[in-house]
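Let me give you the structure first, and then I'll get to my questions.
Excluded from the complex is one protein chain; the other protein chains are retained at their positions.
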Amino acid sequence: MLNRRAALGAAGLLAYPAQAWALSGKSRVMNAMLTDDPAHLNYPLYNTRIMQEICGNINESLLLFDWQFKPHPNLARAFEMSPDGLTYTFHLRTDVQWHDGVKFTARDVVFSCGVMLPQLNARSRAAFSHIASIKAPDAYTVVFTLKEPFNAFLLSLMASNAPMMPAHIYEGTDFRTNPYNFKPIGTGPFQFAEWRRGQYIHLARNPHYWRPGQPGMDGIYYRVCPTPEQRLVAMETGAVDIAMADDIDTVVTSRLLANPNIVARDDAYNGTGEIMVMELNMRRWPFSDRRFRAAFLHAIDREFLVKAINFGQGKVAHSPIPSTTPYYDDKVLTKYHYDPARARALLDEMGCKPKRGGVRHRFGLMLTPDGDGAYTRGAKYIKQALSEVGLDVFLEATDYPTQSRRSGNWEFDCDNNNYGTYGDPAIGTSRFYLSSNIRKGVPLTNLQGYINPEVDRLFAQGAVAISREEAQACYSRLQQILTHDVAMLWLYERKPLFYYNKRLKNVITGPNGPGDGFGSAALA
Amino acid sequence: MKLRYIAARLVKTVLVAIAVVVLSFFLIRLAPGDAATVMAGQSGYADEAFMKDLRAEYGLDQPLPAQFWKYAVTVAQGDLGTSYVRRQKVTTIILERLPNTLLLDAFALLVAAAGGIWLGSMAARRPGSAGDSAVTVLSMLFYAVPQFWLGMMMVLVFAVWLAWLPPFGIETMGSDYTGLARVGDIAQHIILPGTTLALYFLASYARLTRTAMIEVADQDFVKTARAKGISERQVARRHILRNALIPLVTYAGLQASILVGGSVLVENVFSWPGIGTLAYEAVTSRDNPVLLGIFIVTALLVCLFNLITDIAYSIADPRVELGK
Partner (left out) sequence: MNFARRFFSRPAAMFGFAVFVAIVMIALAAPLVFARGPFNIVGMPLLPPGAPGLLAGSDILGRDMAVGLAYGARVSLLVGVTSTLCAVGIGILLGATAGYYGGLVDDLLMRFTEFFQIIPSFVLLMVLVAFMQPSLASTVIGIALISWPQVARVVRGEFLSLRSREFVEAARVLGMRDARIIFTQILPNALPPIVAVSSMMVGSAILTESALAFLGLGDPNLLSWGSMIGGARSAMWVAWWTPVLPGLSIMVTVLALNFIGDGLNDALNPRRRH
């Protein structure tokens, strides 16, 4: 093998694509890509999609979820809920060990859910605030007692929200500065092996992994590949085996779909259920007026946005929760179709009339710094569409720190964001509409300043509803109110494509996609 | 005499370096926003206490002159500070990337010089011919073409359409070639970016060579040589080329200086892991220590290249006295 490579390289005459394919032909190592080195590898500390995709292999959760979002055993081999919905008992597997050999026990669960996750992760904090106590009657049993029934409790244990962290490593330490943030310890199918900054992160197979027959691969390399074009070439030449959400610009979708060696799927991120949105600062006129927000949605052609600007990836969003999740209720939604005439009428009605030059109102749109990628292009289309109804938008270029600061401190007119809903409104949706979650300086909160007491009440009620029907009733009413209020400008549900080399199988096994790790992936 | 001159130039280089450090430091500090927000934004943990710790750790809560003095002292010891974004030493990062840029620049210089001199001497042999005009026209075209666009056209033709050459990076990603295989791999990758960089300068070399050779060919000593019956070739090689060397050497030095700081665009288009892409990343991520480090290192290299050019110039033409 080495001689053949040397010959290929030395000859240098072989067309390079064939050369690179020769690399990945035989090995049982999966190659993936990173746009940039993450700041660290402690997923609860800073949960970006990239961290989740890497740490999904290292850290596991108590439960796994199928395509219908039903829970299945994982680190917990069995679980039951008391009839009153207040007590959840988890029976842990006894054959699981951390990557450093220490046994995984109930102590780790109590520590993770009781201490570390609520402290670091806003979503966990919100979800686990329903917990009254966590007890471990023995080394392999954990009992959660809730203050009131919380029907999304099991979903909140999804790997994207509640990965189990090692108590013997983190307990009593400063989580932000713990050195294991750079060499994480988990229970998952792959363990941390090496991190060469600017080049790659190498995960090696966990030889003591508790699932028989897994992992199917010997290791994973996450190679730093800074530009979308580089990642395209890497995928096309076979230098990498998978391309995850947003790795590759949507514009070249047609090229990849035409490639016989590559398979694509659009359901790998259903678990996160991201919706691309625009947020308006409702503390300022005219954003405070419902009619302005309705006019905004009428003025833009979201079908065109998905089909043309985003090259078909996505689905127009008519609700704050994605159509792929259980509580979505199409019947109650107020939908705002593309209708510029209606937009103008609404703006006239609310007193936002055209002044000199035909401009009704001028405001800023804070761009997400993604080069000239999907966010920026979408924003440019929206600017264009809004100008047709007399709204003059000026685009504000920023960088991540500035964007974070300005949105947290409410120093914006309109911003562009992308929020995950995580399967249940109580986990991923309520945080943006609850008046109690208006917290200055903190991202991923109710940045708009939307206040509706009935919405507050319904979210609270829906979360603790014992029966499915009761919860559905609450969430249906919520969708009705929120869409009538245009509580946020939902643009489209993101369905990013996940590409993989056809030589791989079992790469995506559930709605969490890469977030559940690649333990089951193997060479076909 | 020469030694004294060189020593004086070295002293001047050090003074320039100091000036660069001072002016760059204060220029970059003028930037709005501060490092703590950058770093905190990076790790997603942005509460005030954390940022205060960061500021103390990086000495950002000190008054500006104190910060500068501290920085100057560490620089004098060869330590260029620590990157805000990568948490690595700036010297390490720069030393990782600098050889890649120097390799690319060296390749570009060789190709430009070799190609340009060859083209120029061909054109000079038959002044006024179609070939000669073609060289002049090409020269003008390459002056007017945006380098980054030229690079993209190379990618378009040789990678997108023909798939002959790799368009990005210095090595095949994920390969672990050693020895000759690695050299071959890098050679494949350097062709497109190196040629893109070279073309702009190639035109200049061609013009310089052509002009110098035409001028020299008219001079008496060449006519004498021809009259004596020495062959065309020998005349060209021995006399003309040697005298044309002076402007060429000067230009090579100029090219080296330009390239060291000026390969940002080509490196960016080809994702070449050099100083150029490092500079761009540092600017967009507000990584001030890295930026300062790049300014200092580049300035020093430019001074060095200028010095070498001057020395080479004086060797090539003994009539020239250094310092005049």
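So that you can tell them apart, the chains are marked A and B in the order they are listed, and the count of residues begins at 1 in each.
Everything below uses one rule, namely that a contact is a pair of C-beta atoms (placed from the backbone, for glycine too) under 8 Å apart; a residue touches a chain by one contact, two chains touch by 3 or more.
All values derive from a computational prediction rather than experimental measurement.
Across the entire complex, the residue among A:A78, A:A308, A:V359 or A:I451 in touch with the chain not shown is A:A308. Note on the undisplayed chain: of the listed residues B:V155, B:L197 or B:M213, the one touching it is B:V155. Only one of B:G59, B:P99 or B:P146 touches the absent chain when the whole complex is considered: B:P146.
Of the candidate positions A:S254, A:S436 or A:S467, contact with the hidden chain is made by A:S254. Even with one chain removed from view, subunit A keeps its contact list with that chain: residues 227-229, 232, 249, 251-252, 254-255, 308-309, 311, 367, 371-372, 377, 380-381, 383-385, 387, 394-395, 397. In the full complex, the hidden chain is touched by subunit B at residues 16, 19-20, 23-24, 27-28, 30-32, 140-141, 143-149, 152-153, 155-156, 160, 260-262, 264-265, 268, 279-280, 283-284, 286, 291, 294-295, 298-299, 302-303.
As a working rule, only the chains that are shown with their structure count from here on.
Between subunit A and subunit B, the centres computed from C-alpha atoms are 42 Å apart. Contact residues on subunit B toward subunit A in their complex (touch as defined above): 33, 37-38, 40-46, 50, 86, 88, 96, 159, 163-169, 172-175, 177-185, 187-188, 271, 273, 284-286. Interface of subunit A with subunit B (complex): residues 5-12, 15-17, 19-20, 23-24, 31, 37, 39-40, 45-48, 176, 197-198, 221, 223, 225-227, 229-230, 233-234, 239-240, 399-402, 404-405, 408.
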